[in-house]
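What follows is a single structure, written as structure tokens, with notes after it.
As you look at this complex, bear in mind that one protein chain is not there, while each of the others sits in place.
A and B label the chains in the order they appear, each numbered from 1.
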Amino acid sequence: MTLAVENLSVTLATARGPLAAVRGLSFTLGRGESLGIVGESGCGKTMTALAIMGLLPEGAEVGGRIVWDGQDLLSLADDAMGRLRGRRLAMVFQEPMTALNPVQTIGDQIAEALLVHDLADRVGAMREAVALLERVGIADPERRVRGYPHQLSGGQRQRAMIAMALACKPDVLIADEPTSALDVTVQQQILGLIRSLAAERGMAMLLISHDLAVVAGNVARLLVMYAGRGVEWGETAQMFGALAHPYAQGLFRSAPARALTATTRPRRLPTIAGQVPDLVTLGEGCPFAERCDLVEEPCRSRMPEWQALAPEHRVACRRAEESLRRWKP
Amino acid sequence: MTFVRRALRHRSFAVGAAVTMLFAFMALLSLVWTPHNPTRINVRGRLAAPSPDHWLGTDQFGRDVLSIIMAGAQNSVAVGVVAVAIGMVGGVALGLLAAACRGWIEETIMRAADFLFAFPAILLAIMLVATLGSGAVNAILAIGIFSVPVFARLARASANAIWTREFVLAARASGRGPWRITGIHILPNIASVILVQATVQFALAILAEAALSYLGLGAQPPTPSWGRMLSEAQPLIFQNPMLAVYPGIAIALTVLGLNLLGDGLRDLIDPRLTRSRT
Partner (left out) sequence: MTALIATQALAKHYGLPRDSLWRPAPAVRAVDGVDLVVEEGRNFGVVGESGSGKSTLARLLLALERPTSGTVRLLDDDLFALSEPALRAARRQMQIVFQDPFGSLDPRLTVGRSIAEPIAALERSSAAEREERAVAALTAVGLKAEDRDKYPHEFSGGQRQRVAIARAIVTRPKLIVADEPVSALDVSVQAQILNLMQDLRESHGVTFVLISHDLSVVRFLCDDVAVMQRGRIVEVGEVERVLHEPREAYTRALIAAVPKLPRF
């Protein structure tokens, strides 16, 4: 069962006119595979996740196809999508405090997913909830299952969210910035937990983050997005060895995390010149053209074709060769 | 511009604003023109049926009903404006003071507000008018005073929320004192909530005035008033029910219009505040 996103576009209505949040995005995610989507706020990574889950905000226009298990999720009726959501496709959000209902016990919230999809009776669901809490590493699950979200720490809440997402043994798990609200020490544990659970259950995992460093060690493949477009895709280690898109290079170089591992302390951090473009007025050309030092005239008028740099590494850049030549991380 | 367009598209706001403006216009118009003198008694033309000359007929003293309704709107608007002004200025000032000072000052103000709150509003107004004496001015005072705690509570709760925001902390770190912070940061940020409450209180004030006048504690004859029209129509309720229906409709429509306006305002103002985050 492969999740295939084909030429996905998401357009939001704003007071200033249509905003192209995602344009012509394609990728596949096979059973048991993991893909990280990296990009800054507004690059369309969250809209992509919401499109897959069928949870786009009202008024959003979707184009293209999202094929899963032989059916196009975008053309499914609401109730059919509802049966898939939570059952086969599950999602973990960034802010566990707002994603959990404060007046319902943790156990009830986990059990609800099972009851909604008729996968267990009341007693069985509660027993399963305890087992799940134990699996996600919450101590004393028999007591916690009767507790409320505010009685848990941030990290434990995120663990509970993961338990909820896993309740129905989904085939695809989407995690959108799952650790951005957490302390660094907890961050690694949560990412490790998600990764090992995905491996253990053969789940496909889509990990979304603005931080390359968070994604890098936890996914097999990486997709870099910029201003609604995918710009570089590849197998993680291979890609870091030969990062080709000027934006991806800039994103990597500007990461403050590099200041920690550098042998001497840097005086300045490299930055990407300019600003993220306005998605309402952005034209058909490469969205990074205005900020790119290798820009050529055709870049401004047409989106570059994807070209393969290796069997597992593709980039959408006309100047990829020149760009690649200067890549010394 | 976009706010105006959004406002016109919002149905309850548009309807509420139209009804409210209609009554405000009626009140203004009646200052310079009414079809007949609303206080002139005409014994021969008593209880006349609607006619081209008297659109809504005449009452038991031969006065033109439409004219009294128009002139009565004056009274309602005046009571509403003055009473809400009293309640808003007093209540918001106390609420802001409570939020800025905390400690025992806050406790004193809020417990006093609770004390006033514990009485049914109209009973409180009757008590006040009974001690101060009846009459339009005292009725306005009484209605104004009973809306003070409403504004005080709302202002304090909203102000407390703003006080915890980081830009207020930044202002404190800059050396701003509590009064300047209140003026520059707190009041402008709670103004919209207060405005919505003011429209609701306006409606309540009109109702309260009608009730006081009905009981003979509000506007005194011959000042035209919707509440007194109701009480004067009461003995004739079976003989001539329309005399009670007209002022009833006027009161109901005005109150409905103001409430719609308030609801609309709430919708129009709130999303702008919450949307700034996304």
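Convention: a contact is a pair of C-beta atoms (placed from the backbone, for glycine too) under 8 Å apart; a residue touches a chain by one contact, two chains touch by 3 or more.
Note that this is a predicted model, so its numbers are computed, not measured.
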Subject >> Identified contact with the non-displayed chain, of A:G217, A:G283 or A:P298 >> reply: A:G217
Original post:
For the chain left off this view, which of A:W68, A:F93 or A:F252 is in contact with it?
Top reply: A:F252
Original post:
Among A:A13, A:L55 or A:A237, which one is in touch with the chain left out?
Top reply: A:A237
Subject >> Absent-chain interface as seen on subunit A, which is shown >> reply: 40-41, 154, 183-188, 210-214, 216-217, 237, 240-241, 250-252, 254-261, 265-272, 275-276, 329
Original post:
List the subunit B residues touching the unshown chain?
Top reply: 165-167, 169-177, 180, 184-185, 188-189, 273, 276-277
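The rule we apply is simple: only the chains that are shown with their structure count from here on.
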Original post:
In angstrom, rounded to a whole number, how far apart do the mean CA points of subunit A and subunit B lie?
Top reply: 52
